[in-house]
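One structure follows; several queries about it will come next.
Left out: one protein chain. Kept in place: all the others.
What follows is chain A.
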Amino acid sequence: MTEHHVQHIKDYLKSQGFSDFELMDDLTDHLATEIEFSMDSEKLDFETSFENAKQKLLPDFPYQLERDLKILTTPKHNIMMKKIAFIGGYLSALCLTISILFGVLSHQEKTDANSYRILVDTQNKANLLIGEKYDNEWKDYLSKMEDSQLNIIRKSKLFQSFLALSALILSLTYLPYRFYNGYQKSQLELVA
């Protein structure tokens, strides 16, 4: 088998998504041995022997082989790290959603408070004009405006707390996993 033939097999494996060089060496030798056997015993050319070998030896989705290998050889602590990362990612997204919800509610409350403020001001001006004392309606508006302002403060605090919690969970669980994954990929590229 020529160097060109071997390279052809390796290129095929790469095109199928293989990136584990140890596994690629094994499969290249396995396919090459089968091809050599077929070329010798059946007197077929390389291309035909290669096609036959692919159909005979590799599964329908060859990359499945590398996936199976990853599952079998992934240490338990890596699986645990992955679980923590995904649960952390989910919790962070949940906190972010709740924080956005409180942000929207706080904004809504601001609109309500502004409306009550306008009503209180209008009532004030009207009362000054006609010289009447503050009635129950005015007191009601004033109390609602105060309640709204208190709600704005409470919801803004919740918005900030959940936003901070979301960022904290993301930075402690999901981000380290993503960086570690990226580091491993870059190490593989260096070996390539």
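Criterion: a contact is a pair of C-beta atoms (placed from the backbone, for glycine too) under 8 Å apart; a residue touches a chain by one contact, two chains touch by 3 or more; residues count from 1.
Here is the rule we use: contacts and distances are computed from a predicted model.
Hidden from the displayed complex is a chain whose UniProt protein name, among "PadR family transcriptional regulator", "FAD-dependent oxidoreductase", "NitT/TauT family transport system permease protein" or "ABC transporter ATP-binding protein", is "PadR family transcriptional regulator".
Here the missing chain is touched by one residue of A:32, A:95, A:145 or A:169, and it is A:32. The chain that is not drawn here is touched, among residues A:44, A:57 or A:163, by A:57.
Those residues of chain A that touch the chain absent from the view are 1-3, 5-6, 22-23, 25-30, 32-34, 36, 57-59, 64-65, 68-69, 71-73.
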